[in-house]
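For reference, the structure is listed below as structure tokens.
Heads up, one of the protein chains got dropped from this complex, but the rest are sitting where they should.
Here is subunit A:
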Amino acid sequence: MPHVQNGWYLAAWSDEVGRTLTQRWIAGNPVCFYRLGDGTPIALEDRCPHRKFPLSLGRLDGDVLECNYHGYRFDGTGTCVGVAEQQDKPRAATRRFRLLERDGIIWIWPGDPDRADESQLPDTSWLASPNWTHVKGVLPLKARHLLLVENLLDLSHETFLHPSTIGNAAVAATPIEVTTSGPRVFFQRRMVGVQAPPFYEKSMGLTGLVDRWQDGEFHPPGVFLLNIRLAATGTEEPEGFHMKVLYGMTPSTENECLDFYALARDYAIDDAELTTFQHEQQLSVMGEDVDALEVQELMYATERRRTVESSIRSDLAALRGRRVLQKMLAAEAAEESGGAVPATR
């Protein structure tokens, strides 16, 4: 399955990109990342226009990137400025991708740069706010992008996959409310007067019954934001403990993706021990997801006779998300084939 090109994907955390050439596959495109001397992040298609050698295997000479195969040299716009040791100056260029750096994130828009629309990104100012603290990272995943999207849009799996950390019976037992706004899909799961699962009990010292909110936002094609609130039951907003988890779900190739995460909290923000504990727990939860999604990928990939999947009410947000992605893909496919774009009303 191809990937949506006209949309933002999380390409890297700001501190992952520097003066070293780095390759990442984004939505089926090989991309070479680096920064110019003035700090501007650059993303070029990682194929030399000469003989397709990956530019990320080359070297930086000041702001000029030199291909390590035959010496083609490129500036930060991807334009060839000459060939090392030779007189020729070919008319050649490699594609430069549109990037946007904000709140410690480098976003990439693989499609038409003129269509890049910043308003499609969720608010991430909390990543830079002094009232919040966060941990972050990225895990490679050998599973198709859609499986990760559906994993996050149906958190009833926490009950079964993550019982020692964030899951308990209350999650699967509480129905979600799903709403849609344009291409975005939202769900709310409001658990009232339930047991706190182990992770939250340890993080917040909550012992009695709690109110636990999970408000999810899918910003297609590649961003998921989970707003979490925990409080002793009956406590009014804005009291209580708040957490946010941002996931950059970035497809790499057909059956691989990158799972970026940032886990933030608005309480005990100077407690380094708590930060370490929460990061360990987050990685443990994500490890369980990675294991599950990778075997799930294998099961999807090897099914010889496709049978119809069964679905239930808690799948609704995930199914809506899947439809949104299918529609975006269909619209891009129609455009590419020169046909009319299906009306999206």
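In the analysis below, a residue touches a chain if its C-beta (ideal position, glycine included) is under 8 Å from a C-beta of that chain, and two chains touch if they have at least 3 such contacts; residues count from 1.
Just so we're on the same page, contacts and distances are computed from a predicted model.
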Just go with whichever of "ABC transporter permease", "General L-amino acid transport system substrate-binding protein", "PDR/VanB family oxidoreductase" or "Aspartyl/glutamyl-tRNA(Asn/Gln) amidotransferase subunit C" UniProt uses as the name of the absent chain.
"PDR/VanB family oxidoreductase"
Missing-chain contacts on subunit A, rising order, are 119, 178-183, 308-313, 315-316, 319-320, 323, 343-345
